[in-house]
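A single protein chain has been omitted from the complex, and every remaining protein chain is retained in its original position.
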Amino acid sequence: MSKPVRAVGIEIAGVNLSYGTTHVLKNVDLSVRPGELFAFLGPSGCGKTTLLRLIAGFAQAETGRVLLDGRDVAPLPPWKRDVGMVFQSYALWPHMTVAKNVAFGLEERRLPRAEIDRRVAEALDLVGLSDYAGRRPAQLSGGQQQRVAVARTIAIEPKVLLLDEPLSNLDAKMRVSVRRELRALQQRLGLTTIFVTHDQEEANTICDRIAVMDAGTVRQVGTPMELYENPANLFVASFLGSANILGDGDGIPVPAGKRLVFRPQHATLSSIDGVPLRGPVTHREFLGATVRYNVQVGGSEILVETPFQSGGELRTVGDMVGVALPPERMLYLPA
Amino acid sequence: MIRLFTLAVGLTLALVLAAGAAFAQTGKVTVVTSFSKDVTDPLKKAFEKAVPGATLEVQNRNTNAGVKFLEETKANNQVDLFWASAPDAFEVLKGKKLLSPYKPKATGIAEKVGSYPVNDRDGFYSGFAASGYGIMWNERYVKANKLPTPKEWQDLATAPYFDHVSISAPSRSGTTHLTIETILQGEGWDKGWRTTKEISGNLRQVTDRSFGVPEAVNSGQVGYGIVIDFFAFSSQGAGFPVKFVYPSVTTLVPANVGIVANAPNKAGAEAFIEFLLSPVGQEALLEPTIRRLPIRQETYAKAPADYPNPFKDKNLHGLLTFNAELSESRNAAVDTLFDQLITFQLEPLKAATKVLHEVDAALAKKDNAQARALAKEARDLIAAMPITAAQAASPEIRAAFTGGKEKSARQAELEQQWAAFAKEKYAAAKAKADEALKLAR
Partner (left out) sequence: MALAGTRSAGQATLALAIALFLGVFLVVPVATVVYVAFTEKGGGGLTLVNFLDFARTDLFVRSFWNSVYVSAMTVVWASALALPLAYLTTRFEFRGAMLVQTLGFLPLVMPPFVGAVAMQLLFGRNGSVNLLLDEWLGIKIGFMEGLNGVIFLQAIHYFPFILVNLSAALRNIDRAMEEAAQNLGSHGLRLFRRIALPLALPGFIAGASLVFVKVFDDVATPLLLNVKEMLAPQAYLRITSIGIDDPMGYVISVVLIGVAVATMWASALVLKGKDYATTQRGGGGLARRKLKPRESALAYAVVILILTLVLAPHVGLLLLSFATVWSYSPLPDGYTLAHYARVLGDSSGYIKNTLLYSSLAAGIDVVIGGAIAYLVLRTKLPGRQWLDWAASTALAVPGVVLGIGYLRAFYGVKMPDGTPLAALWIVIVLAIAIRRLPYALRAAYAALQQISVSLEEAAENLGATKARTVRRIVIPLMTGGLLAGFVTSFATAAVELSAVLILVQSNSDAPLAYGLYVLMQTPAGRGAGAALGVIAVVLVAICMGLAQLAADRSQRARGLDI
């Protein structure tokens, strides 16, 4: 298990899925490359968990296909897919010890006892919980429980690993360390992994690529940097980091059906002379490394973040300012 | 929660008070009875018509529960009359001083029905009707299983009847107790128990309610039942395919009524007794759903043609004079013996009886003296009794049941002794019978 497995790719093509009258997934196309740590990112209710459950076999698509290593998995029930899933609630069985939990999947595969024992020990060792084998889940901390859930899943050496909001039940400090551990583990195993989250920071920091989802559709797929630098639409632009969105009539002409989008840190405050965007400062926040200004421009409020320099001059609320914008930072995205 | 609780308590109290206010009434005669609705409803109607202003409030309880009820509520008795068949229940009530004596004014009442005196000699209760015991059977059952039609009690002890007969336990049914007691008095203690056990060896079941027997026969779950006549007649009246016969020697048992001690409406109670004994009341007994035997001879003139008449029919006369004192003296012992030797040992008893039937069949084909002797030994073992007639009525045994000082053993100890006795004898009898069967074949 500690040796890298042969990584497999996942293809999702033309998937539609409804619960009753709710259209949960709409024409989803995705391709996850072998060995990749891939994130489904989006607000709650966007369909990301449903898509994950579809891959695991807990949901049935009305149209479209899910290919695992080039093979259509539609006819396979969940227990024949070899797709390891870590549940948001961890779903550790309270009536079994940690070791029993980890051994479960191996027992279901009718492996010899000796091999089961060896692989349970290995998996627990991998997550650093060898000393807790005899405990019950209720006796463990949240982080430990999460690691048991991971150990339980990787013990069966799945083809791919699915993580459903694996960090949401942990406190802020734990999250940072656990997500690094997860990344390290994934790299060591070379396991194709899908990571569902609503937290862009989690996705950005550890994932190779991200699919940003909204209302059942995939809005854009790319590396974290690509998505940030070149969002394909307003949703992606505003979901990843903050973005100023201006329409026509706010000072700069915008082509019909488009919006002007730019990041707050790409704009600078200037004098009002000769700048199309200008207005009074309505609010100022000191964030440490930067200072954030709200500037009322026409009908819109624009955020501008400027680096803070000790002794630097700050604008005050009420000052009339101009908002200067390098043209290469101006994106025109479809409305 | 507290407020809700207070509300509930308050509501409860209010209901208690409202119920209390609605309870007081006059002219109401309250009667505890084991008689069914079929019997009480017409008599209630007739009584309320005959005595204007009176209402009859019927509390239906089986005999035993009725006695228990009067006993538990004697401190504040609200019941005027106890109305049931079994004379021994009245004896028990009398013994516990729960009845008050009353001499009916009605004249023209027979002193005896069959062999049984109609009225309590101490005047605590009065007979108002009689019923006879007999055998009831389901025609469809008998036909389907190609079984014979019985005529006499002894028939029920023969092989074809094995596992087809039902009876209620004498400890649970006053009238069955009376039947057993009559057999014991008529044939003597040892012979009487032998007969009882021979019939019992063929039993399918011993029910704990009198009505359990006709119920099982009516629905065809058993073929034959030893029942009081009106159960059979009213079953026929309801359309069930059943027949009934009085064996040539039968017991007639009176149905009684007595005034409860400290009755709240003693005058009303007396009026009801007088009504029951009056010609009108006696005639009401002829109704098909009631079907009791009146104790006024002249009433029979108005009865249908085939109505049994104890004043005329020979087989209803009985062969002996029933000794109520003797019966009372060993009441509990007889009931307990039946339970411990028969009801709770029915399986071993039947096992031995079954083999004996087979021996008889084999001997009928080919006689074998040794086998015959062994079979007789087996029958004697079955018939053996743990105590004699004298012991059954002795103060030592009686005290075991009443808790008196003279007792030689506690009731539970006696029961265990008797049960162990029966178990051992029946096992031995079965062994002998098995041996006999081997020889006979």
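Which chain is which? They are A and B, in the order written, and residues in each are numbered from 1.
FYI, a contact is a pair of C-beta atoms (placed from the backbone, for glycine too) under 8 Å apart; a residue touches a chain by one contact, two chains touch by 3 or more.
Keep in mind it's a predicted model, so treat the numbers as computed, not measured.
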Which shown chains does the chain we cannot see touch?
A, B
Thinking of the whole complex, not just what is shown, which of A:Q88, A:Q187, A:S270 or A:N294 touches the missing chain?
A:Q88
Who touches the missing chain here, B:E57, B:E287 or B:D434?
B:E57
Which is it among B:T179, B:S235 or B:S394 that touches the chain not included here?
B:S235
Touching the missing chain, which residues of chain A?
56-58, 60, 77-85, 87-91, 93-95, 104-105, 108-109, 138, 149, 152-153, 156, 169
Where the unshown chain meets chain B, residue by residue:
1-5, 8-9, 12, 15-16, 19-20, 23-24, 30, 36-38, 57-65, 67-69, 72-73, 75-76, 78, 88-89, 92, 138, 140-141, 144, 171-172, 174, 205-209, 211-212, 214-216, 218-221, 231, 234-235, 237-242, 289, 331-332, 335-336, 340, 343-344, 399, 401-405, 407, 410-413, 415-416, 419-420, 423
